[in-house]
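With one protein chain held back, the other chains of the complex are shown just where they sit.
Moving on, here comes chain A:
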């Protein structure tokens, strides 16, 4: 091998027809982004469903045909039942998300910036982390009843944990050399938080936010199925007792869309807020 390498012509190796492929693709990265590839899997799955229903392999009592689902969705939208349920559910989820994110963020900042705060807050949050929020529901029902406050607080409790954990992690992961720099330019405590702590913790916070959005949705589904008189969950529970799989599927699709839209919004925020980062994903 060594001899052939030595004997290879050194002059004139760069011919005009040679394309240097190394510049086209980073060898160890995931490669360039191809638009639309995210949809290939879901579309295949949908196709499978259509084929199975049309050929009769799939019993409508097990799962309604896709076209029946579409018709049902249209009529549910037309008579206003779906928009109303969606509005109720979206309101619950976003209110719980808002409260959970706010509380989680404040707790993470207090605990991340002071030893006293850490001693007081970190322990209880870690204990809470070990108890699934949904397991607290019986207690919350006793305290708050089965109305909206119980639902919103259950969602907020599920949101708070990932926000706290990831923001706190992000805070603690900030390079101490930046704190040293802040001292040499005599930054005040407030300016230090604004210029170093908050931006430094943003990647962690946004990661937490993505988990939080999923948790909010999960909690939403559960609180709505246990005891609700409105919302998507109520619609699904009702349909389940009448054996209307098409309405159940419409409800599930709406949940999926809620999840996708929420995740998409967080991704957009992420891209805007982390423009300063150069990662494998963006290049």
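In this text, a residue touches a chain if its C-beta (ideal position, glycine included) is under 8 Å from a C-beta of that chain, and two chains touch if they have at least 3 such contacts; residues count from 1.
Methods note: contacts and distances are computed from a predicted model.
A chain of the complex is left out here; the name its UniProt entry carries, from "Succinate dehydrogenase iron-sulfur subunit", "Aspartyl/glutamyl-tRNA(Asn/Gln) amidotransferase subunit C", "4Fe-4S dicluster domain-containing protein" or "Sulfonate ABC transporter ATP-binding protein", is "Sulfonate ABC transporter ATP-binding protein".
Contact with the undisplayed chain is limited, among A:38, A:57, A:135 or A:185, to A:185.
Touching the missing chain, out of A:102, A:117, A:200 or A:259, is residue A:200. For chain A, the residues touching the chain absent from view are 177-178, 180-188, 191, 195-196, 199-200, 202, 275-278.
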